[in-house]
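Shown below is the structure under consideration.
Heads up, one of the protein chains got dropped from this complex, but the rest are sitting where they should.
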Amino acid sequence: MSSLAQSQLRETFELNIGPQHPATHGVLRIKVVMDGEYIDRAEPILGYIHRMHEKMGENRTWNQFWPNMGRLDYLSAIAYNHCYAGLMERAMGIVVPERAEYIRVITAELNRIQSHLLGFGAYIMDLGGFTPLMYAMDEREQILDLLESVTGSRLTYCYFRFGGVYNDIDDDFITGTRAFLKRFRPQIPMYHKLVTGNVILMNRLIGVGPLSAEICRKYGATGPVLRGSGVNYDIRRNEPYSVYPELDFDIPVYHECDSMARYMVRMDEMLQSCRIIEHALNKLPEGPVMAEKVPKALKPPKGDYHYAVEAARGTFSMRTVSDGTNTSYRMRLRSPTYSNVSLFEEASRGMLLSDALAFLGSLDPVIPEMDR
Amino acid sequence: MSGYFKDIITGLKSLAVGLQITNKEFLTKPITLQYPHVAVKMTPRYRGHIELLKDPETGMNSCICCGMCEKGCPSGCITVKSEKRPGVKGKVLTAYILNFTTCSLCGQCVDNCKPGAIGFSNEYNLASTRREDYIYDLLQKLHPEGVPEPEVDPELLKKELEKQEAAKKAAAAKKEPAQKAPAKEGGESKAEEKS
Amino acid sequence: MDRAKIKRELEELAAEGLPAEQPQEEAPVEVQAEGEGEDKAKAKKEEDVPRKNGLIETDYATRGAHLDVQINPDQVVRAAEILDSEGMTLELVTGVDWIKEGQFEVIYDYSYAGGQLFRVVVRARVDRNNPDIPTVCHVYGGANWHERETWELLGINFVGHPQLEHFLLPEDADFYPLRKDFKP
Partner (left out) sequence: MNELIRLLSYMIGLAAFLGLNLAYLGWVERKGAGHIQRRTGPKEVGPYGLLQPLADGLKLMSKQLIIPANADRALYMCAPILVMVPAVLLFVAIPFGEHLVPREFNFSLIMMFAFASMGGMSILIGGWGSGNKYSLIAATRAVSQNVAYEIPMLITAINIVLITGSMDLNEIVRQQGGYIWNWNVFRLDKSLLMPVSFLVFFICTLAETNRTPFDMGECEGELIAGYHTEYGGMGFGLFMMAEYANLVIGCSLTTVLFLGGWQCPLGLFPGPHWFLIKMYFLIWSFVWIRWTFPRTTFWALLNLSWKYLIPFSLVNLLLTALFIKVF
């Protein structure tokens, strides 16, 4: 903290960042007490698009809850699909055919690239550079087209089913994905040249928003935020699900703990996702894409179940309490940015306004997922 | 001090690299599609709103009016109206109303449909300023020129009529102890039919 | 992180919280989910009476957690301290309304980010009419928002929480939507 902010002779004022603000990517409101250009206290206020998905889970049958999974984190909906499918398969003991698992992984990783691309573009736009967003959007459109051709929707996917996926992928999708990977790989060095290497951006990101591994642990931060703080934690490796153990990829970890590290983790993850997709496409087995004998009306045995996946922003986990009927007794959705943003209040104390917004952008919040 | 000049030089170099890239992009052709003039072809799996499918053999829908789509819908946006017609096997669909304002395109109805009577349409130009425009009768959409009458099976019709009469007679027989006259009438009609 | 140590300490903690008059009957139960018969017996037992305090080793493959501890509400802070000292992360806090038994269950999910796969569930039951439970905010800063949300949606009062204010719901909300007797 600067001596200016610490001085006794200070006059503070309140500034409302949001709910409608270009830097908050949605309807997040941050009540900031400012001391000149320094932040004295910043309190995020949520709930502007709270939809009570958890109550919906109690009132709908297990199958009817599917469309909700696409509407939490609209940017990485497939990972959320994956979590719900995994949760119920764990509860019901359904064995998923291998081909379906590979398709799940391929689509989920495409979705992750897409999410990181938008995160990258929107982050740079927060910092005032508009052009990288458009380049990222260009690549992202390719992914959306691919996913649309297999899932039928562009954003709020409802593609997975208990025991498999809705429909099989075809050769067009496979060749299209390979062509995309070939096209996309050289783009990342271009982004690094245009954006990461830029001296202006480096000044804005390096050393801004330091987050120690300890504060991440205390606040339950996960995903690129945690990996940018030097902790090698990724559900795909640490708590392997689906066919991730059979695929080659590395977990990018940076030890700088600043906004640049978090940004770099996302950039590197895109390349790793490319690797996963390529490997999965090579290993893609033949076979059915739906498990046989999945009951239409699911009634998982009594008890509570937990399942976690690595979504684009961190650990997404679901805990459900079943009472043996066809609806859940209690459905709890643990969304990653909820925990990631909860440390903003503590970490942003004494920061400059522009740094704080750069820091907030590096947490990559998606508001519907926080508010649920 | 050496760091000072190094910073300047690397900084300026990084800026020049960025300018080079944008210049290159400036000289390449734009990739945007001019939407109202050019439109993308939708993929076959695109999920528009649901639609009733035409059975290629009969030219009719194959809905059996079981109401599974209605039950399975998370947001309750489907209403299936059906009635029993004389001489037609099963129920006849009279209206299939989809309230698209609440539909979330999840596909549960399509999953649940045993006869495969519904599927996703490829329509995406659905903008409108009025809410009522989103309440579709899918049966009307399937047959815009007018819903054809289902074929009447004469044998079935005959059987049904017989059944009806039998039921009437049974009902009349029940009432017999109270009123005798109607029973007589019933008896007469039966005799007529037999002759 | 030392799995055995965590297990031992949590077991002791759960045993501590048992009422003194019936020590034999309610000794810490340790059921390993192996056979189907055992599971069924357990399920039946659970159906009849609410679960007693104690530690259960659950099967990760079917439940998604390794240890499942039920303790008294006043012990959750100690449990959090034990798990904190071993480097565990508090992943979420949530509550369940068991309206038939007249109780709320508060669930704490702990995970470990250091490499090993280890998930611990800590649960505590509070009276539905008087739902007070101490906060773990000062141990885990991240519990702040989770507890606030649980208070808001279920009405469980986290004693000592710095800021129990409306968060997701509108500021004038006087209902608890996740309670089972909530009628919109």
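Every chain is named by a letter (A, B and C) in the order it is written, and numbering of its residues begins at 1.
Just so we're on the same page, a contact is a pair of C-beta atoms (placed from the backbone, for glycine too) under 8 Å apart; a residue touches a chain by one contact, two chains touch by 3 or more.
Note that the structure is predicted; figures quoted are calculated from it, not measured.
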Chains in view that touch the one left out, judged over the entire complex: A, B
Selected residue (touches chain absent from view) among A:129, A:230 or A:288: A:129
Of A:177, A:198 or A:340, the one touching the omitted chain in the full complex: A:198
Touch criterion as defined above, residue of A:138, A:168 or A:323 at the omitted chain: A:138
Residues of chain A in contact with the chain not shown: 13, 15, 21-23, 37, 124-131, 134-135, 138, 194-195, 198, 200-201, 203-204, 352-355, 357
Touch residues of chain B, complete complex, unshown partner: 8, 15, 18-19, 21-23, 25-26, 28, 30-32, 34
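The criterion applied here is as follows: only the chains that are shown with their structure count from here on.
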Most distant chain from chain C, judged by the mean position of its C-alpha atoms: B
Distance from the mean Cα position of chain B to that of chain A, given in whole angstrom: 34
Mean-CA-position distance for chain C and chain B (Å): 46
Interface residues, chain B side, partner chain A - complex: 7, 10-12, 14-15, 17-18, 21-22, 25, 31, 43, 45-47, 72-75, 104-108, 111-112, 120
Residue ranges of chain A touching chain B (in the complex, touch as defined): 60, 63-68, 70-71, 131, 135, 138, 145, 148-153, 156, 158, 161, 166-167, 190, 193-195, 197-200, 202, 296
Residues of chain A defined as touching chain C within the complex: 45-47, 50, 52, 54-55, 58, 87, 90-91, 93, 215, 217-222, 226, 231-233, 238-239, 301-308, 315, 317, 319, 321, 329-330, 332, 334, 338-339, 342-343, 346, 371-372
